[in-house]
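Note that one protein chain is taken out, while the other chains of the complex remain in position.
Let's turn to subunit A:
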Amino acid sequence: VMRPMSCPQFASSFAGESAVPSNLLLPTNLVDPSRTKRPPPSADCSLPVLRTCDAAIPAHLSPIQTWVETLERQDSEPVGVAQLHPDVFAVQPRLDILHQVEIWQRNFKRISHAHTKVRSEVKGGGRKPWNQKGGGRARHGSIRSPIWRGGGVSHGPRGPTSYYYMLPMKVRVQGLKVALSSKMTQDYLHIVDSLNIPTPDPQYLLDLIRHRHWGQSVLIVHVGEELPENILQATADMKTVNIIPAIGLNVHSMLKHEALVLTMETVQFLEEKLLWHDKRYTPLYPFKLPYSDL
């Protein structure tokens, strides 16, 4: 199975120059034989199962097994095995829902402030410039009509327009599930036991990512308010490696970053929140108000 490559082998005919020009931009979708795919853990694996699904899995589906890695060492040996819920991490890859949610995320916040003046709003132009007849010139009623230079715009953008709309809640939830599943199937999802790093040095993370061939950009998702300071300091000034809380997980960020790193508590949180929507009743009043049974 082929994967995008990080550093192609080029041979240069000029003796003095280096193999890869420095301003070469390669698409990351190129074939990369060096990024080997580690096969998913089989049933008879020596490593311990660190996490099982809390929610009930439907009888016709089986949980997904993934490796659990660690950030404390640079080597890429997995520490354990985790089981993920198939209804969150292996749903149908609905690319149309992903597209819908991505476009919604871009546009629902948009307010375009473009505004042009109509002929009645442009300063002046109340008086008829010259008589209707007798001048030899074309007839006009005001100097600010849209035909005139300096006149108003007939059908231009009018005022701040809002492009706000909401997709149904379940569509947005399904978008998150589809994004997580596509990261899972394409091997860009990595589960990590905790976010403890030995040094607050950003170079350590970059070396780790390069060594494990995770990709150009990594999105780390955590849960809870307390975080080890090392990772916060390391990711603070880095553009390509970003850390966000689990409530901030969104389709755009997931698609923008190549790799997604989740801790086991994050997986627990996400499963709980995303699976709740499959079984809930329709709301009588907004969910923010207290419900006794939901």
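Here, contacts are C-beta pairs under 8 Å (C-beta built on N, C-alpha and C of every residue); 3 or more make two chains touch, one makes a residue touch a chain; residues count from 1.
One rule holds in what follows: contacts and distances are computed from a predicted model.
Between the listed names "cAMP-regulated phosphoprotein 19", "Serine/threonine-protein phosphatase 2A 55 kDa regulatory subunit B", "Cytochrome c oxidase assembly protein COX11, mitochondrial" or "Large ribosomal subunit protein uL15m", the UniProt record for the complex's undisplayed chain reads "Large ribosomal subunit protein uL15m". From the options A:Val91, A:Leu195 or A:Leu208, the residue with contact to the chain not on display is A:Val91.
Here the missing chain is touched by one residue of A:Trp67, A:Trp104 or A:Tyr188, and it is A:Tyr188. In the complete complex, the residue from A:Ser22, A:Ser42, A:Gln132 or A:Thr282 that touches the missing chain is A:Thr282. On the side of subunit A, touch with the chain left out of the figure occurs at residues 1-2, 4, 28-29, 59-62, 64, 86-87, 90-93, 95-96, 98-100, 102-103, 181-182, 185-188, 252, 255-256, 258, 281-282, 284-285, 289-293.
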